[in-house]
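Reading through the structure tokens given below for one structure.
For this view, one protein chain was removed and the others were kept in their places.
Chain lettering (A and B) follows the sequence in which the chains are written, and residue indices restart at 1 in each chain.
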Amino acid sequence: MGMIHAEELVYEYDKRDDEGNIIGTERAIDGVNIDVPQGSFVAILGHNGSGKSTLAKHMNAILIPSGGTMWVDGRDTKDPEELWNVRQTAGMVFQNPDNQIIGTVVEEDVGFGPENLGVPTDEIWKRVEDSLRAVGMLERRKDSPNKLSGGQKQRVAIAGVLAMEPKCLVLDEPTAMLDPNGRKEVIQAVQQLRKAKNVTVILITHYMEEVIDADQVFVMDGGHIVMHGTPREIFSRVDELKSYRMDVPQVTMLAEELRRRGLDLPGGILRREELVEALCRLR
Amino acid sequence: MSIALEHVSYVYSPGTAYEKQALKDVSFEIEQGQFVGIIGHTGSGKSTLIQHLNGLVKATSGKILYEGQNIYDAGYDMRKLRGQVGLVFQYPEYQLFEVDVLTDVCFGPKNQGLPQEECEKNAREALELVGFPEKYYRHSPFELSGGQKRRAAIAGVLAMKPKVLILDEPTAGLDPKGRDEILDQVQKLHRETGMTVILVSHSMEDVARYVERIIVMNHGEKMYDGTPREVFRHYRELEKVGLAAPQVTYVMHDLREKGFPVSPDATTIGEAADEIMKCFEYRTGESQ
């Protein structure tokens, strides 16, 4: 069993009419099975409302499954005894940078998690310093979060989770509200972390460029997992992806267009060097 | 029939510790009916710039002429200007407040002093223009999906029947399909109504695909102003200021370096594919 393991996961919520009476139930997640091995980088793609964020919230026991089971590092998230262990094991970063920073000073925000865990003061300081260094924000430790850019705020949020020493990092659309530079910053910080600390990373996103380095990609639609494979496998199925309101990186799209016009290119080209190389070979 | 900026500068909180020059001597003219993209990274002054165009922010110095008249003239009707130069802010769904979508879209025309029936007529037309489904007209705007909220909010500005539509990052936070849908709708609207459209965006790919002219802002100054081809020719300089050309532009440059006789000016997938195919057809022609 991997770091994150879900079997036949179902999440239902009540639908209510204007008076608040229950008129039925809606399934946000419907029979999802996934397994994320320790130390791997997994991306979950899906349009808005596909259930990907709901799934992410199960990994941190913010939501408890209505059916099936979610295990985090072997712990059942349904077990109230394990709640705080689960939350400490799988740290979560959310979409809106402003709405997840609690402290009025960067370092105090990063210290918030360890404080909650009851970590001794000296150890908190050490963790705060390490975490801020790991995301490249150490020199801004005394600043107010309001003075930071969106990308910097998200890096602080990541540091805040890191300071809890999680084994797994769940990033729920961390770049959706950022500009291209901010997105790059955050993704680079995550990549470096993976190398340095060997944490498992689960990235939920709808920016295709961010997932090309993932070990596995899951695509969600209507609460189901509809596609699963390596980025190359997923991105070679352009039409299928488009039917799920997804896109492919522009380079992949160009390669696909050239294939359609009769050039003999391999499917699932992800990077521009690959495309240039493939075209050179054709010459 | 145009908007013109003449040497516009803007300084934030002058005389305090927070003083900051947000715009430096910006001049340009946008003709009626153009589809213009404004790009620049966060803090480049592009948001401040568009807020000048409908008089929400007043320039520290310089002139803004709308249809030949200086909007800073005494007695100039700012509210009328705001009806003609419609500005849709980033995440516009955060401005929705009425009990249902139709009433919310009527807010603009009502502020223009139109009678009730005409407000509703304009609101319906606007909702149709953005492709908002009629069955949701009487729904609360807070119950809609992200994409629908965005459409309703854009309709809220369109209902004032502006001659110029300014959109600040209209696709922020939407999924890929939602992004394409909104931009396709804007393009359609531009073609059908002949409205001037000014699109502020971070996405070079989007800008390259839709607009006919790009204005690049950097540190409060106009850096480039031209067709997408002209502007993306400076891809190295753009990169230095934290921007980038569309991915295909890079592919074309890489291919040229490898000796392919392609024009590096292609900025969209279609153009790039045409160029690349040309050189393969040329080769097959040669070998025959």
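One rule holds for everything that comes next: a contact is a pair of C-beta atoms (placed from the backbone, for glycine too) under 8 Å apart; a residue touches a chain by one contact, two chains touch by 3 or more.
Everything below uses one rule, namely that contacts and distances are computed from a predicted model.
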{"item": "Chain excluded from display, named as in UniProt, from \"GntR family transcriptional regulator\", \"Energy-coupling factor transporter transmembrane protein EcfT\", \"Oxidoreductase\" or \"Cytochrome oxidase subunit III\"", "value": "\"Energy-coupling factor transporter transmembrane protein EcfT\""}
{"item": "Touched by the hidden chain, restricted to displayed chains", "value": "A, B"}
{"item": "Full-complex contact with the absent chain, from A:6, A:45, A:70 or A:128", "value": "A:128"}
{"item": "Contact partner of the left-out chain, one of A:44, A:92, A:132 or A:168", "value": "A:92"}
{"item": "Contact with the hidden chain (one of A:25, A:104, A:198 or A:243)", "value": "A:104"}
{"item": "Footprint left on chain A by the chain that the document does not show", "value": "57, 60, 62, 84, 87-88, 91-92, 94, 96, 98-105, 107-108, 111-121, 124-125, 128, 145-146, 160-161, 164"}
{"item": "Residues of chain B in contact with the chain not shown", "value": "13, 51, 54, 56, 79, 82-83, 86-89, 92, 94-97, 107-108, 111-112, 142, 156-157, 160"}
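Operating definition for what follows: only the chains that are shown with their structure count from here on.
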{"item": "Intercentroid distance (Cα basis), chain B paired with chain A, Å", "value": "30"}
{"item": "Residue ranges of chain A in contact with chain B within the complex", "value": "46-49, 149-150, 176-177, 179-182, 206, 208, 242, 245-247, 249-251, 253-254, 257-258, 261, 263, 272-273, 275-276, 279-280, 282-283"}
{"item": "Touching residues on chain B, where the partner in the complex is chain A", "value": "41-43, 145-147, 172-178, 180, 202-203, 205, 242-244, 246-248, 250-251, 254-255, 258, 260, 269-270, 272-273, 276-277, 280, 283"}
